[in-house]
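Note that this complex is displayed minus one protein chain, with the remaining chains in position.
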Amino acid sequence: MNKKYLFLALLMLLLATGLLILPERHNFQQMKAENLMWEVVQPTRYVTVDQVAMMIIDGDPTLELVDVRPINDFATFSLKNAINIPFDSLLNPNYQGYLGIEDMNVVFYSNDDIRADQSWVIARRMGYHNLYVMKGGLNSWIECIIKPLKPDETASLNEFEDYEFRKGASIYFTGAKLESSDKKSSVNVVRRKKGSAVAGGC
Amino acid sequence: MGPLIPLEIITGHWDFVIALLIGGAFGYILEASGFSSSRMIAGVFYGYNFVVLRVFFTAMIVAMVGYLYFSYMGWIDMSLVFVLPTYLNSMLFGGFLMGLGFVIGGFCPGTSYTAAAIGKIDGVVFAGGVLLGIFIFSELFPFYEDFYVANNLGNVTIGEMIGVSNEVVAFAFVVIAIVAFYVTSIIEKKVRKNMTEYKFE
Partner (left out) sequence: MHVHELNPKKTLIAMLIFAVVIIAGLLTINNPRLKYQISPAQAISMVSDNNQGVDASKIDNLLSASTNPTILIDIRNHYKFARGHIASANNISGVELLSEENIKWLNELNNDKIAVIIYGDDPLQTNGPWMVLQQLGFENIKFLKGGYNHYVQVKNAEKDHKPIPTFIAGKAKYNYAEVAKISSVSDTDTGQSDKKHSIIRHKKKGTVTAGGC
């Protein structure tokens, strides 16, 4: 018996034993707390209701609206094409597949923006990318998009431009809502098929 | 491709380039281990040459241990690794068929290409047969689909099935591999002593 083989066998055994005695280690795939705090204090994660409305109207294929309210609230009203991930089931593996899709921008919304922001912090800590929060939530949505107020005469030109857009958006969304309440548009959810693998082998 | 992709040193778009490099390395190792010789491969069944077992067992335990270490250090994302679904019936039958092809043809699918690459005619024929077999299998698939998908255990690993951690499984395999290396080396010596039709340098 060659001594070198003996050494190889021992080395391999040693490495395998090392695996058994390694201390438990979690969290490594999670985001560092420093980085999370750094991102948390930036306002870049907020999108306005106007931006969301614009994206919906344009049919932006990268937009993925996520409603973090409870299921019942979602059933009574939701934004177009939104997915419901109730806040308390954010970590449910069945829902995890909706986050972290390449090229998709996830926009969380809730009644206001706190719950959505909390979802953002948790999901970001888990390492998901391209997450946003709809500032003001549905309350803002109603106030700005569905029931826009005419700005004062003295308001800036920008505000009037916003108002013009909101007027159009308001008609778009209320009109579309009436339409879709009697004819439910079908939503195809594409999920991973389990076990449709191209199986190969030696 | 750990540790480069999880640590965001390179992007996932390099997948195919990396696959090409790994494929090339794999072919090189097969040829370098002498696997383009069908005599070497069939030797496992006659007991005079266990190099196939040694190479694959070594590759397996090194990969297992390395993978677990890499995942421990966060270089590889465990959850992204695809686990093949286990169709028990078809896997048992397939394994049997594969072994039969192994001993008759003297190649396994991968090594037939390395043999073809160095210009062995039997390797070329074997490789052609593989393609023909794939074609026939796919065309006739509806006939035995029921058998193929029967007894589906799902995407399970050995550890999940018997309820121990992957580390324990890896350790057990290392032990099994080392024992197997030792036992086969003894068998090899005995068989070779009595063999006259094939000379060992």
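Note that the chains take the letters A and B in the order they are written out, and that residue 1 is the start of every chain.
By our rule, contacts are C-beta pairs under 8 Å (C-beta built on N, C-alpha and C of every residue); 3 or more make two chains touch, one makes a residue touch a chain.
All of these numbers come straight from a predicted model, not from anything done at the bench.
Asker: I need the residue numbers on chain B that touch the omitted chain, in ascending order.
Answerer: Per the touch rule, chain B residues meeting the hidden chain are 3, 15, 19, 26, 30, 33-34, 49, 51, 56, 58, 62, 66, 69-70, 73-75, 79-84, 108-111, 200-201.
Asker: Residues of chain A in contact with the chain that isn't shown?
Answerer: Listed in rising order, the touching residues are 2, 4-5, 7-8, 11-12, 15, 18, 27, 30, 32-34, 36-38, 40-41, 59, 64, 73, 76-77, 80-81, 83, 87-88, 90-91, 97-102, 104, 110-115, 117-118, 120-122, 125-126, 135, 138-139, 142, 146-148, 167, 170-181, 183, 185-192, 196-202.
Operating definition for what follows: only the chains that are shown with their structure count from here on.
Asker: Between chain A and chain B, tell me the centre distance in angstrom, where each centre is the average of that chain's C-alpha atoms.
Answerer: 40
Asker: Can you tell me which positions in chain A touch chain B when the two form their complex?
Answerer: 1, 5, 9, 12-13, 15-20, 22, 25, 28-29, 194-195, 197, 199, 201-202
Asker: Across the complex, what residues on chain B touch chain A?
Answerer: Those residues of chain B that touch chain A are 6, 56, 61-62, 65, 68-69, 72-74, 77, 82, 84-85, 94, 98, 108-110, 152, 154-155, 167-168, 170-171, 174-175, 177-178, 181, 185.
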